[in-house]
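Could you have a look at this structure, given as structure tokens, before my questions?
The complex appears here without one of its protein chains, the remainder shown in place.
And now, subunit A:
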């Protein structure tokens, strides 16, 4: 019945949402039976989870633009780190604009490499990631750089407004921007068209090169925003701070139903995917699962859910 009610795009979102409820219930049953409390259902706890989840959410938003094209951006970790480290090194009012400029620059380089040089994005962005790491090591090598986050970065990542973490507002703003771009602009529709079939999009007079560059810029920009916020959250920037974000960002996008080969996917799915990953992690840590077990469960869930999606699609098509 679900197959008749839900389109291909919405089914993964429904499954992932159901799974989120299941995680919350399972976690609550666990905490009730062991400690007699239900922290997972308290608004404050959930807001705190969303606050830490916002960094991943912003990365995933940018990643989705690229995956919709059928490409991938593996340079996210060090784009994030480079933006954060440059921001703290510059300091003052120019910290955030500089970080965003770093993100845009990396995006343009990635976009040119993929659209003009026609190097597969998986290779090109991996190379860019490595180059950025080298640049950051070179920058910090020998002397301790300025690595303190500026007050505005601290505000964006740590403060609350009306009882809600500011980071969630930032995430919401990025989300609204992405949704508007994807659904309400020619650029956004061109991303879907290009990801769906590049040759047909090109012959329809869509400037596919610009579209590809634009999507990579969006991804770089999002990674830079995440870097600025993460530096604010940790009060400083440090080497390797972005490493934990690459795979969860890709997983969130794909769990949300975006087709890994491009052309199909809704932003709401990516949001659900991010929340799923964040909650799964936090429930596993509440259960005091040892690290090894957490990794195994986390990975199995991702693979398992994708299997479920794939099965359903094959049945209907």
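The rule is simple: a residue touches a chain if its C-beta (ideal position, glycine included) is under 8 Å from a C-beta of that chain, and two chains touch if they have at least 3 such contacts; residues count from 1.
Just so we're on the same page, contacts and distances are computed from a predicted model.
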{"item": "Complex member absent from the view - protein name from UniProt, among \"Tricarboxylic transport membrane protein\", \"ABC transmembrane type-2 domain-containing protein\", \"Protocatechuate 4,5-dioxygenase subunit beta\" or \"Sugar ABC transporter ATP-binding protein\"", "value": "\"Sugar ABC transporter ATP-binding protein\""}
{"item": "Of A:206, A:252 or A:301, the one touching the omitted chain in the full complex", "value": "A:206"}
{"item": "Given A:130, A:185, A:285 or A:300, the one touching the chain that is not displayed", "value": "A:185"}
{"item": "Residue among A:52, A:196 or A:243 that touches the chain left out of view", "value": "A:196"}
{"item": "Missing-partner contacts on subunit A, residue numbers", "value": "180, 184-187, 189-190, 192-193, 196-197, 199-207, 263-264"}
